[in-house]
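The other protein chains are all here in position, but one chain of the complex has been omitted.
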Amino acid sequence: MASTPRSGMVRINPWILVALAVYAVAGLTGIVVLLSPTMNNRMTDTDLTSTFLHPLSPGHPLGTDSLGRDLMWRLLGGLGVSICVGVGVALISIVLGLALGVFGGFFGRTASFATGLVVDVTWAFPAILLAIVFAGWLGPGLPAVVLALALTGWASFAVIVRGEMLSLRERDFIAAARVLGVSRLKISLTHLLVSLFPVTMVVSVFFVSTSIVAESGLSFLGLGAQPPTPSLGVILAEGRDYLSQSWWPVILAGALLTGLVLLLNALADNVRDRFDPRSRRLQ
Amino acid sequence: MRFALQRLAYAVLVLFLASVVTFFSMRVTPGDVTASIVNVATTPPEVVEKLKEQLGLNLPIWQQYWNYLTGMVTGHLGVSLVTKLPVTTLIANSASYTVILAISAFFVAFGLGVPIGVIAALNRGGWFDRVALAVASFFLAIPNFVLALVAVLVLGLQLRWLPVSGSTSWKNLILPALILAAEPCALTVRVGRTAVLEQLSADYIRTLWARGIRQVRIHWIHVLRNSLSPIISLGSIQVRTLLGYTLIIEVIFRWPGLGTQLVNSILHRDYPVAQALALLLAAVVIISSALTDLVYRWADPRVRLSGSEAA
Partner (left out) sequence: MTAVSTGVVPPAGSVSTTLVIEGLEISTVHVGDTRPLVTDVTVSVGSGEIVGLVGESGSGKSLTALACLGLLPHGVRVTKGSITLDGKTVTAASEQELRSLRGPKIGMIFQDPMTSLDPCFRIGRQMVEALTAHEQVSKDVARKRAIDFLGHVGVPEPAKRFDSFPHELSGGLRQRVTIATALLLDPHVLIADEPTTALDVTTQASILQLVHRLRDELHMSVLWISHDLAVVAQLADRVAVMYAGEIVETGDTQQIFAAPKHHYTRGLLDCATHRHRGEPFGFIDGSVPEPTEWATGCRFANRCSFADSACLQHPEVTGSQQSGVRCHHPRGGGATS
């Protein structure tokens, strides 16, 4: 009765992929130039004679900042740094979350309780706090930020993994397979990874998005990338001090960052729809 | 009732572990507070040693932890190593600022978010729904410090409507509170909308229609009541992220709350203040999470029968 649902798989919106590719290329360019000893001076050379140049000035398509550094190159470099850190942290969080989730889900009630406890203790401290502490310990910089973000990021994923693991243990086919003599851990892991795949995809995209924002935020506060290394957060912080004189560093960096987050969120929604079309009904 | 006690006992356990973490994480870092009080380079080492002894930094670490723990429980939070003021005084001064900010943001977020989400769901597909969703997506994407900067730029500097830092009048509260509320509000709109939509197609709603009950009543009493659970559990997650954001917002707008104080105390290795504040922060998160669990059980009577799994 009633109307038939739309049939066919939901494909990932091609526009999203195009935009992602653009961002990826830009970020990659930024990283390459940043790491190359010969070229990275474009991002760091100060030129006090041409400070606060507007966008579309000759030689500086996006203008310059308070120290005369070319904004376009700094934005590219900053984008690269932010993306790298974001993806790196997301990866670590996923791996850690998987490991602890499996542990908590598979090895009985004590393990489950212990994992839950660790999760709750982790949850009690916002990442920013940890970042500040690590900044005090290791000195401010990207390592401190990465450590802080990774240590706080895994928790939510671990809970999901653990839940799935727990429910899998109860299932009948595990018992059936055991009769055939296969190790219980092996069965569970295989099925776990397969059933968790869609969730992991969606969660990964979200993690990347939140990590990028977190890194930018921490760099904005001065705890992350240290000058002269560019990061979108650093550019925002520098631009803020001179907001009344030049608005474009803030707007440009902000737009770039927001655009990336919007993109990743749209991608996550898309990926989720692809794997679970039921949730489309409510959108 | 039994569940409530269990839940609170668990919260205490977590809090205890959190205290261990806060204490030892600070001590592990190199450098200590003496550098913030005297200039180590020019002061003779014996004086520095004497200072350390005075501050109790020479005691074995376990003793220091024990003092700290007992102090926390009894309310003797010690004295700031830098300013010599009692920690409790310092906290009291800045706590009120943070609480005002957080509560204002909370009310804006839920006070705006829930009705908008509900109305959007009831008008599903209509213009209100589409606009609300688009705006929510935007505010969910834009990082709050970027939003803060844009707001400062547009509202503060260009239009000169609102002050952008300090805390001299209630007007100073507007920008920080709104920015802080933006993301939670957007999330509440989305979650509330989804919750309402799910309820609208539920079987019991059909029963209510078949009994000839007014639409207004069905929507605003039955549907809303049943939509509460997801919204409430959202509230719990929100507290955590809200706390983290409050720190940033306070720093950006130079709002003299616990956030700015915490940041400063850590950077200066002012242990008593830093530890007390960090633990306070953790306590707020832990307790609010426990409270939310309890409220959730009240809101959804079905959960009362089955025990919920320990977090």
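When the chains are written out, they are named A and B in that same order, and each has its own residue count from 1.
Just so it is clear, a contact is a pair of C-beta atoms (placed from the backbone, for glycine too) under 8 Å apart; a residue touches a chain by one contact, two chains touch by 3 or more.
From a predicted model like this one, the values you see are computed outputs, not experimental measurements.
Although one chain is not drawn, the whole complex shows that of B:80, B:188 or B:226 it is B:226 that touches it. When the missing chain is restored to the complex, the residue among B:50, B:130 or B:214 that touches it is B:214. Looking at subunit B, the residues touching the absent chain are 202-204, 206-214, 217, 222, 225-226, 299-302, 305.
We take it that only the chains that are shown with their structure count from here on.
Residues of subunit B touching subunit A in their complex: 13-15, 17-18, 21, 25-26, 28-31, 137-138, 140-146, 149-150, 152-153, 157, 194, 197-198, 240-241, 243-244, 247-248, 251, 262-263, 266-267, 269, 278, 281-283, 285-286, 289, 310-311. The part of subunit A that touches subunit B in the complex is made up of residues 112-113, 116-117, 119-121, 123-129, 132-133, 136-137, 213, 216-217, 220-221, 233, 236, 239-240, 243-244, 247, 250-251, 253-254, 257-258, 261-262, 265, 282.
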